[in-house]
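Can you read through this structure? Questions will come right after.
Shown here: the complex without one of its protein chains, the others still in place.
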Amino acid sequence: MTKRLPHPYGRLIDRTKKIQFSFEGKIVDGLAGDTVATALLANNEWLLSRSFKYHRPRGVLTLAGQDANTMIQLPSNPNALADKELITEGLEAKGQNYSGTLEKDRGSILGLFSRFLPVGFYYKAFFRPRGIWEKWAAVIRKKAGLGVIDQNISPSYYDKQYKFFDVVVVGGGPAGMQAALDSAVDGCEVLLIDENPILGGSLNYSRFDVEGCQGQLIRQELISAIEAKNNISVMTDAVCNGWFADNWLPVVAGNRLFKVRAAQTILCTGSLEQPALFHNNDLPGVIMGSAAQRMIHLYGVYPGSAAVILTGNNDGYGVALDLHDAGIAIKAIVDLRDKPIYDAIAEKAIDLGLTVKTGYAVYAAHHKRTRSVKSVDIRKIIRPGVCEEIGDIIDCDVVCMSVGYAPAYQLACQAGAQLSYNDTSAIFTLKHCPSNLQLAGSVNSLWDLDEVRSEASRAARIVTKSLGFISETEGEIISSAKPSPNHPWPIFSHPKGKEFVDFDEDLTISDIINATSDGYEHIQLVKRYSTCGMGPSQGRHSALAAARIVAWATNRSVAETGVTTARPPFSAEKLGLSAGRSFYPKRLTNMHTRHIDAGAEMLQAGAWFRPAFYHQGKLDNQSCINNEVDNIRNNVGLVDVSTLGGIDLRGPDVAEFLERFYTFRFKKQPVGRARYALLTNEAGIVIDDGVACRLSEFHYYITATTGGADRVYQSMLKWNSQWRLDLDISNVTSAYCGINIAGPNARHVLTKLQSDIDFSSDAFPYMGVRTGVISNIPARVIRVGFVGEIGYEIHVPQLVGEALWDLVIEAGHEFGIQPFGIEAQRILRLEKGHIIIGQDTDAMSNPNEIQMGWAVSRDKPFFVGGRTISELERKPPLRKLVGFLIDDLNSPMPQESHLVLDGTKMTGRVTSCNYSPTLKKIIGLAYVPLEKAESGSTIVIKSSEDYSVEATVTELPFYDPKSLRQEL
Amino acid sequence: MPDHIASSSRDWAEYVFFHDNNAGIVTEWWCHIASSFWFLAERNTVTDEIIRTFKTDELFHGRADVTDPKSESK
Partner (left out) sequence: MPLGLLKYGFSSKYPAKHHFTPAKDLKKHYDVVIIGGGGHGCAIAYNLAKYHGLHNVAILEKSYLGGGNTARNTAVIRSNYLTEAGVNFYSESVKLYNNLSNEFNYNIMMESRGQLTLAHSDSAIRGFRWRAEVNKHLGVRSELVDRQTISELVPNLNMSEDTRFPIMAGLWHADGATARHDAVAWGYAKGACDRGVELHQLTEVEDIEITNNRVTAVKTNRGRVECGAVVQAVAGASSIVAKKAKIPLPIHCYPLQAMVTQPYKPILTPHVSSPQVHVYVHQTSRGEFVIGGGSDPYPLYNTRATLDQRESLSSAALELFPFLSQARLLRQWAGTTDMTPDYSPIMGLSPVENYYLDAGWGTWGFKATPICGVTMAELVATQKVPELIRPFELERFYRFEQVNEAGATAASH
């Protein structure tokens, strides 16, 4: 391992803990606290990855986890940021997006063809002759993407936590620490979030004074004060990854997503140093000035041995001093400014005798065989962006760029702030933040420490005042007395190009200009046509340069040109984080274990699980189902109907309400009787059905379909909040469970049970309803005929469902009672011609089409859907739902949804179809055109591929047409 | 709801299918799913700002009767 800088350099590393990992198969030694990138840099390895389009070698740019240059492949973690991911013992890291080796990437040959691949080149070629594109697409697709997804991982554990604070401060630099502290002093509960391992932000690496000690002093002072306050929570290594309405902030830390609600938010997200544009500005070794400072101060790594500083402000001189102090030779400070106004730090650098070239630019960088920078060509600037023909070559192994900043505007813009550009200071500024959000620090265009802290205090005062913690006024807006750190035009085009605007997408100055020449002038069109800003770093380091170039090329101001929309998330976030753990409730009926014990095959219906049928020894499924059907027709069976919706309605207006809500009449319905209830929506479409049981004058119990119950209940409440009829409505679906006992022997089974209900035919006729007690269990019993035999539906309180099940099984034992499932029920009801809402109806079915006109009362004043139904009735219906029979048992059985044809014209479809074990025929329901709806008509069903079957339209029901059996 | 007896077919169709779809402040129905409580909200459909929420009795006072076609014809 090469030498590291001595303590106190290397704030984040622990020199006592050595860690070994591998990169590209080579063993690398690092220290605890090192990122993959810094451990490699300590070993003088710059090359990390290959770029997206031209496979150019790339290394560290920001060392802040803000750029895509450092994306590497870790196990089950593609596109990992080498300057963020900490090394662990034995970690296997690799570069990305190369063929061959990272050092010798065969893909880099694409760079040689770059002049044949102009901006938007995909649009301009690859499509002649017709059909050729799909072949090219396959080739191009192989080149697509960066990292490799591990398709065999078992997903890690991710979870979520909610947090609530008066004030959330995003960013733990000088502004954030000050703002958090002041808010806490005023009494707020504060959360301070920083993405780095320690608080301090630029105080940890930037130079604020000639001696270079002020940053740490202030940091210590602030941290001590923060630690003394117990109303500040601090989260480090945590990223606030978006701003959502009402200060709803996702904060990512480790494998946990914190969902934080803040009454007020103060953004102290800082600013991002921006690159200069010159030939080969993407070479490994060409880095931000702040990146060099991070290397030295945070990781104790030497950025190189000979540095050239390219600067457009005084910060570059601070970088030079830092490097000089660390023992790195400063070959030149190349200052873009012709007549700089120096501060004390810059003067110190000059006093030290460092070489300064004012009015000069780095025009090009050159590389050595190891692919990183070996020298720069510096030239005198003639006018903005244009240099003299001849320059000086300076050897160096690192180039530090300090030409200006862009605010980390993403969260503020997501909150609705607007970005404007000041042509004098050449800075993007943020305006029009919402009232629950404040800015402080360099995100707000302040860089001087005193100014930053004053502005942070002011932001805290605004926030605590708005929350009612203080009453004093916030004071004057701080406007900076210092010169702007941004150089207006650090952009130098080169005849050979390769002055990268967007490192992610390998876009150069001419790509941006040519996009505008092609007519794509709006910044959004430039982005979409050139892909500038579409890559993983989302324009963090390209938006400013792109806006300047587009403004220049289209003769507009930078402010007019603007930037593209900043969308969440702020930094790329693993999908596992926002997915979290999955909570999917399952609904099991009270008798669930009885079904399992009886060998039920369970079927999912929404969140519910219901028995489809019960296995019988080694018998095949269909025979089991047919046996269940036979047992109902000839004997007795029971089925769990607990998933049906149940709604209790009580009050003097209950019948009036039902008359308005459902299609039928209810006012004259006698107590102790049940009626079919059909529900339509305002468009006259059938949406639910059930049975309305009048338990007393003012009390109804209504059933609804399993899937529709909650919707029906909510719809009832909505209508009655307008009608204000005198009744209470409650959803008792989960309060009750139920069993249907059906078959010729059903009554015999029930009379065996101890009950105060008289089950005899005379006392309890078909469609009767009784309440009573069955073996001490309070019960509501309805005589219904869904399956077409004598049938009793017994609804009892949820907790005693299993007990009731056991009682009925026991009482039915001597008759050979057997449970039956949904499959048998579907056949039984089909034999009786009963429809299932949702299966035999679709989004267009009105009552007349499904032969339910009888269930619609036309002589009552109003019901939901009534007026529309009468509008529909002005015209003959387009189709009718009818029953059909196929006598020929050798004919293939049509499946549900097979089409009904008239010649080649589609005229309808099958909605239900099954073999009837009772009738020994294929029976079904189908929509047919009106002219085919008469019973006896022949319809043609296209059944699978090119095979058609003929079926005969038949009166419903198929079984027991006079419905004698269910009324026995 | 327009008069379900007297309104023209076109007016009824507009009631059933059409929406004002205003870009700006609207009064609309909301349901608190957990309690199935319906209430009304004034909301800006451009900014998504909720101006106020209120109970339905502010708009619907007392028992609403429906037009009976038979009594109409009398």
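As written, the chains take the letters A and B, and residue 1 is the first residue of each chain.
Assume a residue touches a chain if its C-beta (ideal position, glycine included) is under 8 Å from a C-beta of that chain, and two chains touch if they have at least 3 such contacts.
What you are looking at is a predicted structure, and each value in this text was computed from that prediction instead of being measured.
Annotation: of A:327, A:468 or A:519, A:519 touches the absent chain (contact as defined above).
One of A:86, A:683 or A:893 touches the chain omitted from the figure, and that residue is A:683. Screening A:88, A:305, A:557 or A:604 against the full complex identifies A:604 as the residue touching the chain left out. Considering A:43, A:77, A:425 or A:761, the position touching the chain not shown turns out to be A:77 (whole complex). Between the chain not shown and the residues A:58, A:898 or A:932, the one that touches is A:898. On the side of chain B, touch with the chain left out of the figure occurs at residues 9-10, 13-14, 16-23, 26, 28, 45-48. Residues 52, 76-79, 113, 115-118, 121-130, 133-134, 136-137, 140-142, 144-156, 158, 242, 244-245, 248, 250, 259, 414, 510, 513-514, 517-520, 522, 524-525, 528-529, 536, 538, 565, 567-569, 572-580, 582, 584, 603-605, 683-684, 838-839, 842-844, 868, 871-872, 895-899, 901, 906, 909, 942 of chain A touch the missing chain (whole complex, contact as defined above).
What we mean here is this: only the chains that are shown with their structure count from here on.
Within the complex formed with chain B, the residues of chain A that make contact are 245, 653, 660, 682-683, 710, 713-714, 717-718, 721-726, 731, 859, 861-862, 866-868, 871.
Listing the residues of chain B that touch chain A in their complex gives 4-5, 9, 12-13, 15-17, 29, 31, 36-38, 48, 56-57, 60-64, 66-71.
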